[in-house]
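Written out below as structure tokens is the structure these notes cover.
The complex appears here minus one protein chain, its other protein chains still in place.
Let's look at chain A:
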């Protein structure tokens, strides 16, 4: 569809040129884009889920490639894929329950799952059980005989039912799309309201006469602190500037305007001031599967200082920031180096840059920092507070294992 393509290209351009700031905005736009892709996708009679999945994958691959460091995009793509699979499964179980004859649910067709019962309702039910619920001894015992002898001719099985099923299937197809779009709408809603849900938990963590430290600026942190202020907790805030973007200035101005005692300090003064701080509250760019945090640059230093002084280091993150990937060499692979002009005036040092005496100058200006999970005391997400060691479990709620690599495989069956 031309309009979908233009939408996709527009979004891709924005990502490549880094025009979109903030993971929430990126996530929302990505979700809306995928919603349009899904709604405009024409689905075949059979294997609707597969078609949807491959369409979303195609777009998702391009989106992720445009800005690999913006992990929220990949998260949303994987969430949508997971939604498709889940809706598919729930429709299948509903269909199975409603069927009297042995029926095969085409929608259950997944390219990856080879052990796929076709013919008997009992087998289908067993498969449904095994995919929807964690494996129990029964399903483990039942799985082996089933997977041994199942012909992988799902489509032929479908056709063999006869035309009486075709009406059912098309209505099921429409229902699938409808359900998926509803779920994606819910996802968008969740992304938009993650601030409120996180801010609700503020009162549990901030008491009277506290001193809180933060670095840079994060809307989540702003809402969090203001929510505590609304509940009449009086506390002071130290905001570290967050060079080289100096977002801390913005946050401090906002907080002071809303009536909180705020002090702006330089990033170098963090160790000096942290001995008088009760809690460090920061936002994150992304949370990795091991509980590590990709955060704005400088937060590793703050986390180390907080550990030294036994100050709790609390990270606020909406669930769209939770990434199912494990960080391997995050400083390099998940980082972006920005322009040196933010640190040095080009004019002053241009003659130094290529001086004849052999001196050379490199300027390093990374955007992100990696904070290892052992330095984080608590994650506060819209689903509540969690330990860093628990984050990997949340992944199972939101993502499927098959979607970790969003690259299209060479098509084997379709």
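Definition applied: a contact is a pair of C-beta atoms (placed from the backbone, for glycine too) under 8 Å apart; a residue touches a chain by one contact, two chains touch by 3 or more; residues count from 1.
In the analysis below, contacts and distances are computed from a predicted model.
Hidden from the displayed complex is a chain whose UniProt protein name, among "Protein YIPF", "Glutaryl-CoA dehydrogenase, mitochondrial", "Translation initiation factor eIF2B subunit delta" or "glutathione transferase", is "Translation initiation factor eIF2B subunit delta".
Among A:94, A:343 or A:401, only A:343 touches the chain left out of the display. For the options A:45, A:300 or A:383, the residue in contact with the chain missing from this view is A:300. Across A:44, A:68 or A:259, the single residue that touches the chain missing here is A:259. For chain A, the residues touching the absent chain in the complete assembly are 238, 241-244, 246, 249-250, 252-253, 255-257, 259-273, 275-276, 297-298, 300-301, 304-305, 308, 331, 335, 340, 342-345, 348-349, 352, 355, 357-366, 369-370.
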